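Only a single protein chain was left out; the remaining protein chains are all shown in position.
Chains: A, B, C and D, in written order; residue numbering restarts at 1 for each.
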Amino acid sequence: MLLLTPILIVPLLAGLLCLTVRAPRVMAALGVLAFGVTLGLGLALVRQVLARGVVTEWRGFLSADALSAWMVLLISTVSLATSLYAGRYFERDVAAGAVTPGRVREFFVLTPLFGAGMFLVVLANNLGVMWAAVEGTALSSVLLVALYNRRTSLEAAWKYVILGSLGLALALMGTVFVYAAACKRNPDSLPSFNWSYMMSVAGQLDPRLLKLAFVFALIGYGTKAGLAPMHTWLPDAHSEAPSPTSAMLSGVSLKIALYALLRFHILTTACLHSDFSRGFLLGFGLFSMFLAAPFILVQKNLKRMLAYSSLEHVGLICTGFALNSPVTIFGALLHMGYHALTKPVLFFAAGNIHQTFHSLEFRVIGPGVMKVLPVTAIAMALAGLAAIGLPPFGLFLSELTILSGGLASHQTTVSALILVALLASFCGILQQLARLLLGARKTGGPASDARHPDGVPAMALLLGGLLLFSVWLPAPLLALLHQAADLIGGRS
Amino acid sequence: MNMNDFSATLLTCALGAYVAGIVGALLFQRAEKLANGVGFGLAAAGGVCGIFACASSLATGAATASQSFALFPSLIPYVRFGLRADALGCFFGMVVSLLGVALSIYSLGYVRGYYGHKNAGVLGAFFNLLLLATTLVFLADNAFFFLIAWELMALSAYCLVSFEHEHAETRNAGVLFFIMSHLGTGCLILGFLLLFQASGSYGFEGFHALGDKMPAARRNVVFLLFLIGFGVKAGMVPLHIWLPAAHPVAPSNVSALMSGVLIKTGIYGLARVCFDFLGTPPNWWGVTVLTLGTISAVLGVLYALMEHDLKRLLAYHSIENIGIILMGLGAALMFLHSGHPVLASLALIAGLYHTLNHAVFKALLFLGAGAVLHATHTRNMEDLGGLAKRMRWTTLCFLVGAVAISALPPLNGFVSEWLTYQSLLQGFGTTTSLIRLMFPLSGAMLALTGALAAACFVKAFGVTFLGQPRGDHARQAREVPFPMLLGQGILVAACVFLGLFPTVFLKLFDPLTRQLTGQQLSQQLTMADGLVLSGGPAQGGTVSTPGIALMLLCLLPVPLTLWALFARRAGTRIGPTWDCGQRGLTPQMQYTATGFSKPLRMIFKALFRPRREVQREYDFSPYFTTTLRFESHVEEVFQTRIYRPLRWLVLRASRRLRALQAGSLQAYLIYIFVTLLALLLFAL
Amino acid sequence: MDIGSHVITLMAALILVVQLLMTAQRQLPTSIRLFAIQSLLLAAIAAVVAYYHNASHVYIVAGLTLAGKVFFLPWLLNRLVQRIQIHQEIEPLFNAPTSMLICGGLTLLGYVVARPFTSLERLGNNTLPVALTLLLTGFFLMINCRKALTQVLALLTVENGVMLAAVAVASYGMPLVVELGIFFDVLVAVMVLGILVYRIRETFASMDTSKLNQLKG
Amino acid sequence: MNLPALVLQLLLLLLLAPLVSGVIKNWKAKLQNRRGPRPWQVYFDLAKFLRKDMVISEHTSWVFGFAPYVVFLSALLTGLMVPMVHLPAPLSLFGGVLAVVGLLALGRFFLALGGLDPASAFGGMGSSREMTLSAIAEPALMLAIFTVAITAKSTDLSQMALSTQSATWKLLNPAHVLAFAAMFVVLLAETGRIPVDNPATHLELTMIHEAMLLEYSGRHLAFMEWGASVKQLVLMTLLLNVFFPIGLAGPGAGAAALGISLLAYLAKLLALSAAVVVVETTNAKLRLFRVPDLLSAAFVLATLALLSTFLFH
Partner (left out) sequence: MFVHDTLLNRLKRGCATMAYPAGPAPALPERHGGALRVEAAKCQADCAACVAVCPTEAVTRPPDRRVALDLGRCLFCAECVKACPTGAITQTGDHRLAVRRREDLVLGEAGNEQLRLAGVLDEKLRRLFRRSLKLRQVSAGGCNACEADTNVLGTIGWDLGRFGIQFVASPRHADGLLITGPVSKNMELALQKTYAAVPEPRIVIAVGACAIAGGPFVGHPQVHNGAGVLLPVDLFIPGCPPHPLTILDGLIRLLGRLEESGRKTG
């Protein structure tokens, strides 16, 4: 029974249907329906993967192993929450005149395409197709970032597209070199570009070529994944995009690029059996974490702070993979899941605040948001506490797993550095959120609007999921993550 | 059902009561009175169960043989929510439960002040969460669960500290508290992970006496990490700045709980790590803890003397008492190193008994301060005065607390300081190196601290309760509702009982010292069937607080006979206070808190660096001033010399780093280009 | 066989020359035309490779490159230039001589990096170093010029560099579906860039990307 | 502890204390070449105060009335813990030197509160200065006690006296002499003698101990004065019987030995009083903020004593 293709087709169809439909409410419903279906398919895929290890379709063109199944789950959850939130969000935006109905239609068309692109990335077996899919997601998200047509969002979109395309060009060069290594092995027949094939022949590939390929892929996909020092587009894009889009960008699109980089990392380790690629990932990961902390500390804009916090979390996930012990990789995958559940809530809350206060500057919003938007403020507080890694929420669990894995494999200094970076960003975010949410309302500014707070179902879904999975890790999910961890660690 | 199951079930229902308290308080948020009743009622019930559970398992010695039992099945693979009510955990559990009961009853009355403008339900919920988390911290039996409980405790304490978050001062204090606490937790996480690395598993049993198996360098690193981590939470001097900021702004029942129990988690941690995990310590550990303890004690009381905000004064006193406890622990570590387990357990008992005493009388004093705040809506001692006649029972309770904290004989402060003196005295003979000079010197500093504490509490009690009311708030003060008095009454009873019958409590310490140092001292320390407390060696000096109290009563007939003989016909007349014949004393003529501490401010000028500004406005001649503004400051050395410059440096560096993201696309492209070139050139 | 490799080497050198020209001059229309020539040369190399390895799908690739990059994209960009009436590139970051020097350095770097892999090529001995140089100089061109449209062109030259590497190193290009994917992506990318350039032109009334610096910190 | 010894010591304490302060006043007068009040004048004063009425300020609370009894009783209780004539002091089981220091601190605590209660500026000033100076004196006192306690390996006063008595050379031991000097300075500070505070002054602004009693009258004042004199006797006895326990009757001593012990005790007491009188007449009162220097000098003396416990023997 076909499983992978519908995951791709359903969002594509939803996107195209939105072109014809008139009412924005219907478009939102379509989006929710599409990603609801993909979530269901994703769960089915997980059961299949646990049963058969790898699920392939179209003679190996689409293949899904444990890692990609896990990514499918993340993508559909985040996209579902985003489309749930986007419906009411744009109603208010249109009412406030910030965006024209045409643009809203553009949003509802592009978001499912964006989702479909991401699905293709994780399901594509062929590295070239994977590259094309990542390029596709990049392009669709550019127009989403430029939705508001303000000077700053255009600037952000331009930087996003230039840096993104440049990065992907380098990534393409990396893919070409990988393919060249494959061709060198058997020059006569046209080798298949499939990932599974590549892994089977990894042993005989030319190590020097693969090193060069990995370097290009690292810079290329690293730019898309927002690893420092290639992260400069990230704060601009995530802060200027409409909140649903920045939720998707931060929540999962960074991880898609990281997924692609991971594929190259697995390939290189399988071929070189050395710490070559691991060292780079470690270096860039730690650098991202340490670079994010000062920016968070002195940040003046709410969504930019959340963007830097994503930078820090991606850095942590990348370092988790780079520590290369089964426990740390398991921790990193778990962290991906929890971060995907937490970050969108923060962006939705930021969206509500943006629409109420018409600004994202801490100075303008000022203290006392709790008094103006109680429900949003509470959701933001909970998600904030989760983001800085406090126990009731899962992120503490995954961070501690990564750290204990690091120490168990005797990489004490690196774990200590990770801990220092986490503490630094903790101080920054706590200080900013406390100054923002608590306190008495200063005179003037919008009165506490008692109307029904928007975006609650989306936030409730994510926070509920986060709390549920912080306390309970269902067995199939656990098995999936262990399988994925073995895959990345190169032991399966 | 043997004793172990009995205490286990009691413990579980205590925790259950707290959880019910949280849920109940949140559910009935709308009905304030109900939320208050349910929330704090259940907290009190939980406390009572906790006391019986811990006391019973300590008394019957079940604590030593207790196994850990999982609180609830953990759905996460390698995390096990195991509790183990061992001796040390039970002792601290008893402290938190005892305080839980008294404070909850007090809160029933205190929270009425919040009806109408603040949400009593949320306060009740977080109060229960704090009690739950603190109890779990004491009873957790693996590092993972310990850290989770530790962070939950810090989180709920943060929410409680910034409960009245309308004022910016409260918010800043809350953030400062949480950040410093979390930095401490960072050190703890690293420490526990290093232990996990050495032992292979998270369980505390695996960590037992792990120190001997670890290389010396790593063991010292682990010790320093734990010292910093737990030192921040305990409020040791260099890391204490959050304490005088956070406690005054929190609601009084919360600051009582924080001062009474929260900072004791730091002491529990140090005791658990230094005595249980790290095996026989090198000498410099004990010396460091003793020195830091002494410095904390002296600086704590000196800064307390300069305060005229009642709750900041009490907060600084918490630092002082933590210093005294650390002196006990430090001395115990040094004795463990020099191979005197009996003396080590004496010092340990001194430290831990002072922990219990401090928890009780500090909570009592904070409740007193809370009652004053509830009645007069101000914490500034300069506006109070004359409350003795208006709030009769609160005055009595505060006086008992003041006598106890100043370590004056019949009450419990004296007993634990007497034990500390005994251990310091007997410590002199343990080594021949010059280190032994530290004992008498820290003994002298302890004496200085005790006397300064007495001076500080004469000021605090005298200026707040005696004399004439200085402000109209104080003039209209009325006695606080009954539950608040009952809460204070329980703690007064505890103070008196702990003071008069220390030998009863020494038996509770037996399982504890047997677990940590392998000694059992209760026989050695008690004489004359429990009435007299001995210092250990045969003729080593004894004290009997019940004896002192009894003799104070027996000597009462002496003045009474003198009265009967001479003064039967003498009458009493009420007249104005003697004012050298002036027109009458105004309240402003009384001695103020600042005035009271003026001599000490002059004597310790080098430390305080007092600064005073006098602005004089006059119309035509400087000799006829119309208005005079006087301002005097005492410089908090740690803030101005260490923390503020540090913070300024970090912020300046971050701002300079911000220039990296200066907006120009060219710069961003150059970053990527340089990275690419670097990798191509060097990495291949 | 060797004639083919000579031809390819020649065309690779020509591509490099075109690239250096583009770095030096400032006129927008001439840049577009230079890009068209470069794409033409690339299509030619693809055709030669296809001829010698008689791989049918490479012909399709060559044809697509010809259609897309030599005719369609330059036409699109020229139409855009007319619409926004800006022809002159303003003061670049480095003046002409320094940028030429830097390109020289980058070429040297390209050769150093590519040296161990020249054995891979079966046709034309140093197309890989040229491809790498093309990529690096395209990157440098993007840094150097401030006009949005020139940045698009620089991006396309980088993309040409990658395609050249693909043709040179992989025995005869990549599988067709990958080539198609890449090709369409490039097309869509240029269209999106065009839309953005147009919008920036409307809101900022100028094409100078250095004005895009409000987002700080 | 046997009851007759306790009652005897109590009576001795009550009767001897006013006599000692009377003797000191008389000798001071003699040294000022005037006849001065007779040594038993203090009895007459106390008797008169007891008979007189009391005028209590309207602002005072119950603490004002409670303080004199605490001062008086705590002083008496410390008296019973200190060996005066017979070696194990009647209540030596109830507390050693630490308990004595603690009880004196309790007395001082309530004395200071008594000073603050009537809301008069003098009382506040007196208690502020009293608490400050006693706090500065405390470390020197404790270090001196530690020195002796370390050599005697006990904090029990009787044990200390016994250990000093056993080795006669101990009297000339530098540690003991230095500790005695430090304790002597602390004695002057605690009992409010001239270098620190002038008991006979009329200037309220210079008083320390007297300022707290300004509001007391009648029997309260009697108990306060009596308590103060008992406290002075206790401190003197502490000084004498710990550093110079010559003639102190051992545990099983007979009547004769007790007699000799009493005589020796009185002689030593008079000698110490003479020393105090000499210091008082030949010195002027120090400025308030020069007193800490005096007390830190005492602290240095005590530290030297501590060092010399193991440097010189």
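Please note the rule applied: a residue touches a chain if its C-beta (ideal position, glycine included) is under 8 Å from a C-beta of that chain, and two chains touch if they have at least 3 such contacts.
As the structure is a computational prediction, the values presented were derived from the model and not from experiment.
List the neighbours, among the chains on screen, of the chain that has been left out.
B, D
Consider the whole complex, including the chain that is not shown, and state which of D:V63, D:L221 or D:L238 touches that chain.
Answer from the full complex: D:L221 touches the omitted chain.
Contact with the hidden chain only, please: which chain B residues?
On the chain B side, contact with the omitted chain comes from 571, 573, 575-576, 578-583.
In the complete complex, the non-displayed chain touches which residues of chain D?
29-38, 41, 44-45, 47-48, 51-55, 201-204, 207, 210, 213-218, 221, 278, 281-282
As a working rule, only the chains that are shown with their structure count from here on.
Counting only C-beta pairs in contact, which chains form the busiest pair?
B-D
Report the inter-chain centroid distance for chain A and chain C in whole angstrom, where each centroid is the mean of the CA atoms.
Chain A and chain C have C-alpha centres separated by 31 Å.
What whole-Å value do you get for the distance between chain A and chain B if each is reduced to the mean of its CA atoms?
45
Provide the C-alpha centroid distance between chain A and chain D, rounded to the nearest whole angstrom.
That gives a centre separation of 79 Å.
Could you list the positions in chain B whose residues touch two or more of the other chains?
In chain B, 658, 661, 665, 669, 676, 680, 684 touch at least two other chains.
Could you pull out the residues of chain C that touch at least 2 other chains?
113, 139, 142, 209, 212-215, 217
Can you name the residues of chain D that touch chain B in the complex?
10, 14, 47, 50-63, 69, 72-74, 76-77, 80, 91, 93-99, 101-103, 105-106, 108-109, 112-113, 116-121, 123-125, 127-129, 131-132, 134-143, 146-147, 149-150, 153-156, 159, 214-215, 218-219, 222-223, 288-289, 292, 299, 302-303, 306-307
Give the list of chain B residues in touch with chain C in this complex.
Going through chain B, the ones touching chain C are 658, 661-666, 669-670, 673, 676-677, 680-681, 684.
Under the touch definition given earlier, write down the residues of chain B that touch chain A in their complex.
My answer: residues 75-77, 79, 144, 147-149, 151-152, 155, 162, 165-168, 171, 174-175, 178-179, 182-183, 186, 189-190, 193-194, 196-197, 202, 650-651, 653-655, 657-658, 661, 665, 667-669, 671-672, 675-676, 679-680, 683-684.
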